[in-house]
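Next up is a structure, given as structure tokens.
The complex is shown incomplete by one protein chain, all other protein chains being positioned as in the whole.
Read from first to last, the chains carry the letters A, B and C; within each, the first residue is number 1.
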Amino acid sequence: MTSPLILVNLKTYRESTGNRAHMIAQAAEIVSRESGVTIGIAPTFIDLHPLCHHFDIPVYAQHVDGCDPGANTGHITVEAIKTAGAAGSLVNHSECRLTLADIEASVRGLRDHKLISVICSNNESTSAGAAALAPDYVAIEPPELIGSGVSVSKANPEIIRRSVAAVRAVSPSVKVLTGAGIQSGECVRIAVDLGTDGVLLASSVVKSKEPAAVLRDLVSKL
Amino acid sequence: MTSPLILVNLKTYRESTGNRAHMIAQAAEIVSRESGVTIGIAPTFIDLHPLCHHFDIPVYAQHVDGCDPGANTGHITVEAIKTAGAAGSLVNHSECRLTLADIEASVRGLRDHKLISVICSNNESTSAGAAALAPDYVAIEPPELIGSGVSVSKANPEIIRRSVAAVRAVSPSVKVLTGAGIQSGECVRIAVDLGTDGVLLASSVVKSKEPAAVLRDLVSKL
Amino acid sequence: MTSPLILVNLKTYRESTGNRAHMIAQAAEIVSRESGVTIGIAPTFIDLHPLCHHFDIPVYAQHVDGCDPGANTGHITVEAIKTAGAAGSLVNHSECRLTLADIEASVRGLRDHKLISVICSNNESTSAGAAALAPDYVAIEPPELIGSGVSVSKANPEIIRRSVAAVRAVSPSVKVLTGAGIQSGECVRIAVDLGTDGVLLASSVVKSKEPAAVLRDLVSKL
Partner (left out) sequence: MTSPLILVNLKTYRESTGNRAHMIAQAAEIVSRESGVTIGIAPTFIDLHPLCHHFDIPVYAQHVDGCDPGANTGHITVEAIKTAGAAGSLVNHSECRLTLADIEASVRGLRDHKLISVICSNNESTSAGAAALAPDYVAIEPPELIGSGVSVSKANPEIIRRSVAAVRAVSPSVKVLTGAGIQSGECVRIAVDLGTDGVLLASSVVKSKEPAAVLRDLVSKL
């Protein structure tokens, strides 16, 4: 059985770009070694290569385009993030929504390059739709709880339970992450008990003055 | 067993708006009565109500938004098309792509109002993703063949066969339409033989000087 | 000198679609006749033709695409709204934002068909940018005040004053509408005194049980 994945989305917060991204990555690496739990981070495109270079933890892009290399100004190709050393990418985050055709192209590109794909979804039905595209992970994030400080694990365990069932019905091999409002080891424990394979979170780690302490708490009940 | 559906997308061609939409609708109604085959049309929003009012054939919107009535300038709500008399709507046509979240909201809105949803998809994988959203139909239109004059039935039957299988694997109750390049009764026959429940087409009917003749040919081998 | 324009955006509120759109249109026509002030309405695409047909007041589309008739499923062409009888169209409303290239194409299409264009803008600088595209009107709507119940005339007259100056600097012939939070004759009076040529508003008329009374108040100080 795989260890759960704690995936920290660094977004574009001032507290998590440049030097501070390095500090959070370092905290993640330390806590991951201590605990044996896989902790990944998803920095900005600009921080992607340096973090891949300096740390052993898996580093994810926050978004990737499914287009081939070519005349695609402003886009991020799968080849580019692979060359940078990324382990995979978020796809269709609620702050970066894509068309169905583009999600599929990104996931296919990631698969073709042997990178991990994490499609973000907003409810039970889109979780099933995402699962049908055969990504590695579907991360369920009820939009109303993102950044709310209210954990989906506690506020709406039913949506997690139903989404896991919906994903499993489409494809038993697709793993599920619980997102939105995750902030403590208890949230992570509930998420795993609900049948998911880890969590996707951001502000509770990024905004903390002691990311290592938050990360230690997050893995404490696994 | 349901009769196959011939769904004619009128797009915004000059040959298929205003009075000419009425002429095509009339041809569709006549041929439908003669043959017993269901022929639907999808006119512009502006032609939607008058066509629903004057004809007995099913009339579809070309697009619908999943948002509720409210502060949504320029949008088309499900309530609006239902009030206009629509039987359903295309969703995510290749010329009007939506995010996964928006596709799901549109399909859910249509279902809640007991209207028929037809999600357009571009390949096998997105057909499966669309099927997971539980629409009434998935219409597979390989983008490279749309408006090409080359029928997907003949050029790429494998994509149809595989898409049907992919849709069935996700949900046996979702019906499939074959789109892109459909132009003759033979194309329709092949589409049905490949396991689909009808066709979605546009230019071969719209651009014809005798839409009734084309429609008669389309239903001739059913 | 032209009379100011009171332009009522009906959006997709339940209170302003179908029969209720007709009631508001009728109120607008009556108050316009009584007062001599031009009152226009912008209904949904589906209500556009019937309202143009039944009323003498100018009827605007809420959005229009700059594309030519053709393979543009789900789009609204300028030809379509002209055939329906529209006087013009809103373009780039905050709830229906367009790219710069698409705004220009829509405005050009409206001009080519001798229809009135109203580009919505969000601040002084985009008002100047919109004016450079040579529309008939630029409607300034600070996003934070839309639907707020707080009138931009009172809350932020400076943004109106500066936007008028910015528009005039680019093109003296482009007229300006004041939008966001307009709800009374006093708001309209201030808007006109600030140098604008009328107002764009929605909820205060649409949500009222007596639209005619609100409209009478709106024109009362002109």
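Structure notes:
Here is the rule we go by: a residue touches a chain if its C-beta (ideal position, glycine included) is under 8 Å from a C-beta of that chain, and two chains touch if they have at least 3 such contacts.
Computed from a predicted model, the values in this text were never measured in an experiment.
The hidden chain, counted over the whole complex, makes contact with A, C. Within the complete assembly, C:131 is the residue of C:131, C:146, C:201 or C:214 that touches the hidden chain.
Contact between subunit A and the unshown chain involves residues 9, 11-14, 17-18, 42, 44-46, 48-50, 62-63, 67, 69-77, 79-81, 83-84, 90, 93-96, 146-147, 202-203. Residues 92, 94, 97-104, 108, 121-123, 125-126, 128-134, 166, 170 are the ones on subunit C that touch the missing chain.
To be clear about the criterion, only the chains that are shown with their structure count from here on.
Superposition of subunit B on subunit C using C-alpha atoms only gives a rotation of 180 degrees, nearest 5.
Put simply, the chain nearest the middle, going by average C-alpha positions, is B. Between the Cα centres of subunit A and subunit B there is a gap of 36 Å.
One simple way to say how far apart two chains are is to compare their mean CA positions; for subunit A and subunit C this gives 43 Å. Within subunit B, the positions touching two or more other chains are listed as 94.
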